[in-house]
Structure formats: structure tokens, C-alpha cells
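Note that one protein chain is taken out, while the other chains of the complex remain in position.
Chains: A and B, in written order; residue numbering restarts at 1 for each.
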Amino acid sequence: MTTARIDATHRARGRSPQRRVPLRPARRIIPYLFLGTLVVYFLTPIWWLFVASTKNVTGLFDGSAGALWFDKTFALGANLSELFTYDGGIYLRWLGNSLFYALVGGLGATVLAVLAGYGFAKYRIWGRNFFFALLLGSVMVPLTALVIPTFVLLSGLKLTDTIWAVILPSLLNPFGVYLMQVYTADAVPDELLDAARVDGAGEFRTFFRVALPQLRPAFITVMLLSVVASWNNYFLPLAMLSNTNLFPITVGLGLWQGQASANNSGGHSLWGLIIVGSLVSVIPLVIAFLSMQRYWRGGLAVGALK
Amino acid sequence: MKKSRVAAAFSAVAIAAGLAACSGGGGTSSGTGAAGTSPKLTNCTNKMMNGAPQVSVWAWYPNMATVVDNFNKAHTDVQVCWTNAGQGGDEYTKVQTAISAGKGLPDVVMLEADHLSSYEIQNALVDISKYGADKVKGNFSAGAWKDVSQGSAVYAAPVDGGPMALIYRTDIFAKYGITTPPATWAEYEADAQKVKDAGGPVFGDLGSNVPAVMMALQIQKGATPFAYDLSKPKDLTVNLADQPSKDVLDYWAGLVKKGLVGKEDQFTTDYISGVVSGKYATYVSAAWAPGYLTGAGVGKGASSGVWAVAPLPQWDPSNPVSVNWGGSAFAVTSQATDKALAAEVALGLYADPASLDDGWKTQTIFPLNQSVLTSDAFINNKSAFFNGQTANKDVYIPAENAYKGMVYAPITVYYYAQLQAELVKINAGQISGADAATELQANILKYAKGQGFTVTG
Partner (left out) sequence: MSHGSALSATSQPSRTGSQGPAGRGGSLRRRSATGWLFIAPFAVVYLLFLVAPLAYAFYLSLFSKGLATGTIFAGLGNYATAFTDPAFLSGVWFVLKFAVVLIPVQMAISLAVALVLDAITTRFARFARLMVFLPYAIPAVIGALMWGFLYSPTFGPLQQLFNVFGGQAPFLLGPSHVFGGLMNVVIWQWAGYYMIIIYAALQGIDTSIYEAARIDGASSWQLAFRIKVPLVSSALVLILVFALIGTLQFFTEPQILRLVSNGTITPEFTPNIYAYTQAFSYANFNYASAISFALGIVVFIAVYVFLFFTRKRGSFLS
């Protein structure tokens, strides 16, 4: 099984698209139509978000241009400057908080996953099968079901409504450990580790100098998955935080939505800010994904191949 | 005992883990500045005027920034640190969470009268009668004072009320030949039918997300949903299926069935858009509504100069009853560090003439302070939203003066959620008003018993 997997991965790397058999022209149009339809479907909401961000409140709710096209006034600049100054610039703070939680939580979860994955993959530890089965089982525990008891536990420690209440629980990523275990078992040959040890390197030195460099694609994949999970998290910070200065962007926009729904906007409607705020908040992750796709696609294949 | 030991062990390891994670994530120090652990009082929307001790406040009044600045400018002994923690339900969830967690409440919190007893029973609010509340009692009407007190104990300082009235569109009324606004609910239905028969818009709206309106309308017909007295905190009388309650629900269910009123939730963008475009001929609402509607863009452009207000229709015009929707007060929480100072803020914030003027002139609040209610400027004010109508003198002040106060149970959040569910069913045509009342009664009885109350009803 192990060898087969390694072979598959290696061959996949050497595969070239030119070796594919081309489709006959008549059949070509159907897949393109299919893809084209899907692209339109997946892009429509994002297009709407962009178009709506350029409208002022009147254009948004009473505009004549329709939901999917630009209004007469192009208010993107005005919306942005209001977004960044509204309520003392709290939006920027939320954006900063989101980045902070995502990077610290994501990186922390990844570091733990890499270490544990390596431990499971390369050591014959006592009770390995039992604990690994337990780990896999816990992939199935719905993490949101943990939020309420975690809240009660943390409130007993007076840790709710602090950054720790958001960061600490997001360090838990059993699937990341599973992914790292699978990848490490394949990508780090035991011979390489043994050679390093023969040269007198200690266990941790071996890990950092020999194993870690081999794990880069998986590291980036797990990192991205963890960062996305933290970045998108809503339930956990919603439950844990009441100090608006600690909110991540998701909970912050939810707060605005609640206020806007009650028309409590002090004379100017919040909806425009919610929309342009959504647009801005989407940008960092999209850039991260687009710029790093080379790494994470390779890493995802590992988890899927097992 | 056991609980705290588990927590302590958890604490030690959690902190260790936190430190480990911290050193592990040392490479990403860039974000640290944005989200350090902040003590309560750095979380202020407003700027301080001086270095006096601070009192934290949650409030959602639209003109709160002005109100806070007015207060802080006038005080050298205390400064308010204000946050908008959400309006209504959003804030109440946060308040409840902070009560459960034993931390996170501000020193002073804005609450509507219907939620006070829910927090009083959890010992989350401080009796401020000894901290100066008794001295300002004379500034308020008996009904307003009853809403914030339990016997001699006072749990909040009243700011604004929500005497209810009938807001209507003069353009639609004129178009369909309604010369005088309906004075009774029977006339309301007849007028609605008249407009519908002429092909006009719906007359009003039964929004499921405003259960407080339905409760008030039931009380107007003589319903007594609850009896509750904090001096006997475990005794609760639940009376949600009496004849008036059923009648009012049936009345509205009938309007819905006949297509005379809409079934949309209120305050949503869709609803507001409908209000602007003339989808509804009337809006059964409270005195603060014009301010919020203005904030949402109603009364400008196409819908300017078309609004007017009349007294709330009655069941028995010879014996009119005045009811209230919303209106808020400032309560001091038991988590406040300096309760006397917090009480000074609760009683003084939004009590100065400048703030009150700012509030009522934009019609975002209907002040309860008699100094405003009896002032010429207030009485004779010509409302811009109502196209120059002297709405205070004609409608709102008489309504407020006739208001006798209402009794709320300490399970308001649950009760509203259940009432809302029944309204959804009525709007969907699944249930009659009377059956909805019966179902609600059974539901609330069961819940109240489950909460350990000795329930009558």
C-alpha cells in the first residue's frame, strides 16, 4: 500500500498534459458549456458584491440599474473611506484581529500537526494504533458541539472575552495531524533519517534538518486549511467574545448586520458598509489562495489519495 | 468544589499551552499590536475628555455619540466609555452570556423595560434607589416609573418611552377616500377592506419579528399576560390564552387571511423599501419610529411629506387604553466595579437638556423626563417627518400620559421567541389566533415550570 502510494505520487509529478488523448471537436463544446455555466453561477454573487460595493445606499435599495449592474453614481471610493473611518476605524481593527487569529491559530495548529504527524509516522510509539484510531475518530466530532462546553470551562477561568478564548481552541486540528502523518510516512524516507542519525544528529536535529524540509507542501496545505478555518470561524468567536474591539471580521460584520436590520445606524445606513466591508474582507484570502495554489494542490492530493 | 478543581487544572494546562503556542507562533508578531488583551475600559467608541475614572456603557441610541460627549464634557468626576453592543436581541444575547460567564458586563447597560425582570431575577442588576434614583422619581410619570421598579426597588433609570400610535400615509388615504384615520380597530379593518377593494396596497403589517407589538395590542384589549412580583420571585402567573388575547390574535389572523395586511418581518431592508414605496398604508408603531425610519431613508425623496400620525385605534373608544412598545432605560449591573459611580452615570446620561433635545428633535426618542414633556418647545413642536403636524401635542403626549405601565415576566426572551413562532404560523395560515394563544399558553407554562417557577395559570 505504502509503495503504491509513493509510486502514484512520483508518477503524477512526471506526468505531462501532452500525453493526453485530445477530444473530438464536436464533443468539446459540451464540457465548455458546462464549465461556462458553472463559472457564471459561482461568480454571480461575487460580481454582485463588487457591483453593490460601488453603489450608495440609494442606488442599493432604490437604484434603477438592477442588482447586477452599476448605478449612475460610482461610490466605491466614498464607501471605502467611510468603511475605514466609521466608528473610529473599527473595521480595520476587526480585519487586524482576523489576520491575527488566523495566523496565530493557523500557524499554531500547523506546528502541532506537523510535530504530531511526524511522531505518529516515524516512531513506534506505545499504543500507536489505538491513539491514531482515536485521533481519526475525533475528526468526526463536530467542533461546534465543543464550543458551548468550552465556553463554560473558559468562563470558569475568566478567559472568555479574551483573545485566548479564540486562539486556544483553534489550535485543535485532528485532520491536519492525519494529513501530516500520511504525508510524512511517504515523503520522508526512513533511510534518510537513519543516515542523519548515523552522522550523529539527535532526534530533534534530524527532524528539523532532514524531515522538515521534505514536508513543505504538506505544511503549507495544512497551514492554509487551518488559516481558512480560523479566518472563517464564526460560531466560536461569536460565543466567546463580547468586547467589540476583539471581534474578528465575521462577527463584526454580523454585528453590523444586526444593527442595520434594526435600522439603528445613526442617520446613515450601515448596509453600504456591510457590503463594501464584505468585499474588502474577501480579498486577503483570495490573494493567498491564488498566489500559493502551486503548493496546496500538491498537498491536498496526499490526503485524498490515502 | 469539583467544578472549580477541574477548572483550575484546566487553567494551568491551558496557560502552559497558550505560552507554547505563543512561542511557536513567534514569527507572526505583526498582528500582535492589533489585538492585545485589552482591559474593559480601552474598548470605547468615544474619546475621553479628562482622566477621571471611567464607567463602561452599552447603548444603541442612534445619537449616542453626542449624548456621551455631552455627559463627559459636563463631568470631571467620571467619564463614560461607550460601546454599541448591538440593538435589542443582539445585545440581550450578549448580556445573558456575560451574566452566565460571570464577567463581560459593562457597568451600565441600556435595556428595554420588558427585559428588566429577566435580569433582576438573576441578580444581575443593582437596586439604584439608594444611589440617587429616588431623588429623580418626581421627573417621571407613574407608569414610566412602574416599568423600571419592583416595589420600592429601582432597577433602571428611565430615558425614553414608546407610546404607540398609528402612523399613516396621507397620499394613500387621500387616494382611496379615507378622510379620517380609523379610531377603532373595526374601522381599521373596514378602511383596509375599502383600500383593498379599490385595488390599493395592504393596510398594515403583522411582522412576526415584533412580538412586543402583539403583546402590547393584547394588553390594550384588556389581556393580562403575566403577573409577577420580584418580592416573591418564584411565583409567576401566566395568562396568555384569556379571551382578549385570543380576540386580538384572531383579529390579526383575520386581517392576514383576508389579505388586508402584509406578513413581512419589520425593520428588514425589504420592509423599509416597502414602506418607502407605499406598500403599506399604515404602520402601527411607537413614538421613536420616525427617527429610525428617517435613519433608514424613509421620509426623504419620494416618501417625504406623506406621513401623518393618529392615536392608536381602540377597541372601546369610550374607554381608551394606551400601550407602549420599546423605550429604554439605563441599568447598573452587579458586575460594576463602582456602583455609586455607575448609578451616577445611569441617572445622568441622556438626562441633560442638550441630549434630550437632540434626541426628541430627531424623533429617535420620546423622552420620559417631565421637564421635556411639559416644555413648550416639545409640546408645540412641528414634526418635520409628519409634515409639520404637532404630533407630540396631538398624539404622543396624551398617549404617554394615559399609559399605566405593563407587567413583564422574567422569561421575556423565551416568551417573545414562542410568540414569534406563533405569529409565523398565523402568517402562514396554519393556525387560528385562538389556537395560537392556547398553544402559547401551554408552551410557556411548561417552560416556566421547567425553570422552577410556581406557576399559576
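FYI, a contact is a pair of C-beta atoms (placed from the backbone, for glycine too) under 8 Å apart; a residue touches a chain by one contact, two chains touch by 3 or more.
Note that the structure is predicted; figures quoted are calculated from it, not measured.
Contacts to the hidden chain, counted on subunit B, fall at residues 6, 10, 13-14, 16-17, 20, 24, 89, 92-93, 96-97, 99-100, 118, 121-122, 208-209, 233-234, 236, 263-265, 268-270, 273-274, 410-411, 413-414, 417, 420-421, 423-424, 427-428, 450-454. Subunit A meets the missing chain through residues 1-2, 7-9, 11-12, 15, 17, 19-21, 23, 27-28, 31-32, 34-36, 38-39, 41-46, 48-49, 52, 60-61, 63, 66-68, 111-113, 115-116, 118-126, 128, 131, 133, 135-153, 168-169, 171-172, 174, 177, 185-186, 190-191, 193-194, 197, 200-207, 228, 231-232, 234-235, 239, 249-250, 253-254, 257-258, 261, 274-275, 278, 281-282, 285-286, 288-290, 293, 297-298, 300-301, 303-306.
In this text, only the chains that are shown with their structure count from here on.
The touching residues of subunit A, counted against subunit B in their complex, run 57-58, 61-62, 87-88, 90, 93, 96-97, 99-101, 103-104, 107-108, 111-112, 151-164, 167-168, 171, 239, 242-246, 255, 258-269, 271.
Partner subunit A is touched in their complex by these residues of subunit B: 3-4, 6-7, 10-11, 14, 17-18, 21, 24-25, 27-28, 30-38, 40, 42-43, 45, 60, 62-65, 83-90, 94, 97-98, 100-104, 267-269, 272-273, 276, 292-297, 301-302.
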